[in-house]
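With one protein chain withheld, the remaining protein chains of the complex are depicted in position.
And then chain A:
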Amino acid sequence: MRLSVENLSFGYRNQSVLKNIDLTFPDAGLTVLLGGNGCGKTTLLHTLAGLLTPKEGRVLLEQAPFSSLGRKAIARKLALLPQMTSAPAGVTVRELVMQGRFPWQTWWRQWSKADQQAVDSAIQATGIEDLVERPLEQLSGGQRQRCWVAMTLAQDTPLLLLDEPTTYLDIAHQVELMNLIAQLCAQGKSVITVLHDLNQAAAYADHMIMMKEGSIYAQGDVENVFTQDNLKVVFNLDADIIREPRRQQLLCVPHTDHDGIVADSPMPVAKVG
């Protein structure tokens, strides 16, 4: 049991964002967090990464509460890829990836062989060998995102938290990244990620968690959670669930008969989803 939360609540001022969440994340495989905008999934991810201190309850990392662990100790177990990554000026791709080794370094132990190996394999796994000497600010959004993923991989943690990792990528790179993540899970890492693309989530998730208004609405495997009823409640989305022909995986197809919305709208804008 690598990561779990007990009775977790979090809020800003009077507004509560997370309400009494109890969760135990699977030790291997890909866990996908789904939910509408503002349902608290990013807040949950940040609490899991230790960036936010819960108002109530606690996060347990390998049975130990976060409050008893140092920040670096947490960072050796758990890596976070934030949603908005920057392109810091004057940093090459290699330097970025090398930063992933920060939690492993101390004053008496600087750059070691293990550090070098972790960086090399992260660079290889993400296929950015040709970019390593380039400054980050010269790269496209997709290339940059792969470099940030490489940095979190270099951190060499059993747990990976990814906040919408596919956002800036074109479809081919999205698939490539999701395949990489699936491969990491097959190697025994547990990955927890927020995704916006429902079909991507259904295709890759081993475990699916749907959130609504700061609480867990449904969780379990895709077949049980990715249902027409749950999508209606969680996203207020009318959709059909069908199976794709090749691997019989679930797909959601939103209903696109939106006549009523268009008629009421002052601007002729079609709203989908």
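Rule of thumb we're sticking to: a residue touches a chain if its C-beta (ideal position, glycine included) is under 8 Å from a C-beta of that chain, and two chains touch if they have at least 3 such contacts; residues count from 1.
What we mean here is this: contacts and distances are computed from a predicted model.
Enquirer: Absent chain per UniProt: "Sarcosine oxidase subunit gamma", "Ferredoxin", "Iron complex transport system permease protein" or "Lactate utilization protein"?
Expert: Answer from the record: the omitted chain is "Iron complex transport system permease protein".
Enquirer: Have a look at A:D27, A:E62, A:E129 or A:E223 and name the one touching the chain we're not showing.
Expert: Reading the full complex, the residue touching the unseen chain is A:E129.
Enquirer: Give the residue, chosen from A:L51, A:A64, A:I171 or A:A186, that touches the chain omitted from the document.
Expert: Residue touching the absent chain, from the options given: A:L51.
Enquirer: Return the single residue from A:L3, A:L61, A:I74 or A:A205 that touches the missing chain.
Expert: A:I74
Enquirer: What does the interface between chain A and the hidden chain look like in terms of residue numbers?
Expert: 46, 49-51, 70-76, 79-82, 84-86, 88-92, 94-96, 98-100, 102-103, 105, 111, 116, 120-121, 123-124, 129, 132-133, 148, 151-152, 155
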